[in-house]
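A single protein chain has been removed from this complex, and every other one stays in its place.
Our next item is chain A:
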């Protein structure tokens, strides 16, 4: 067995027990007593700020009151009415930037009501004890294609199916779930939750999933619009931005999303190789997820190098603190200029940056960090635009998800507007479904 000190990229740096502990639930589920105590703290605010802060507008005070009166199942229904992926969102939402940041008790005491964990308590309770809680409306005979089985596509499909439409979901991967299945840190979605949630969601009926079908390859916009009454694109961002640094092609330099995907799909964490000296380039959630998990797998030194200052970092302060608490070093104002090594990466050279108000500039001063593995996490890009008009680098959509092509909607990370968050994707998929429904029922 290797150890954190083993040079190069090596598997089994930590014993199985340690790995199991490291990748256990980041926030364990509330026991009923804990949930009762946490729920008691909610003030049942008027026109509550937490609801305003939630991209899916979940009636948070109501569901917390339902928990506190002993009906977590009713609470879950309140959540699912707005957000059918409320179970995953309870696990992955950056609540510290959304509902919990807005909580009046954050203002009052610096300690918000633990909305995310309460949401998980409610949704877990219902999902554990009840069949799918919604019934389909009578079948309309309308057929809708959804491309992408991620949060946006699943939310859209569920809402459409509920209204009686028949939905076919196409996904490029062999498994449904999108980033819920392949992209989120393992300790946020334990026990195969993403897959279980998809199964549960499909309990509505009327949804068929066709895996291994990629838009642009097996699927074309022409055939989709021809065969279906409406099309929703929730294809996400399939590409990864390049570093555009010298030596980027050396061994040991990888896309962070691929590393995270491997982590999520592996049956044996000890079999996953990771470097001794890992450097992650980027400042978003993907960078943090890759860095933290590298550390948890047993990397000796893990550094996140971000080209701007802390305040500009895409990952929340909470995520930054999570990273540092696990032993990850955060390095600000440093951008990669070269990757050195003979075949495989040995060092990464970073240039310090400064922003005097007229844009980010390199100072000319560089520093080298030992690195046997470099993860690129500097953003993802749209790979399939389906010939639709773009806004910036994303598919241009209206507030209800309509694209430039009649009968085609889009939502989630691939579409313009909103943050690239699971919860935002769910909201966009849901809202597009309602617009499609209106359109179809004319």
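What to note about this one:
To be clear about the criterion, a contact is a pair of C-beta atoms (placed from the backbone, for glycine too) under 8 Å apart; a residue touches a chain by one contact, two chains touch by 3 or more; residues count from 1.
The definition used in the following text is that contacts and distances are computed from a predicted model.
Selecting from "Carrier domain-containing protein", "Isoquinoline 1-oxidoreductase", "dihydrouracil dehydrogenase (NAD(+))" or "ATP-grasp domain-containing protein", the unshown chain of this assembly corresponds to "dihydrouracil dehydrogenase (NAD(+))" (UniProt protein name).
One of A:104, A:195 or A:213 touches the chain omitted from the figure, and that residue is A:104.
Across A:45, A:74, A:195 or A:213, the residue that sits in touch with the chain not pictured is A:45.
One chain is missing from the display, and on chain A it is touched by residues 36-37, 40-41, 43-49, 104-105, 107-108.
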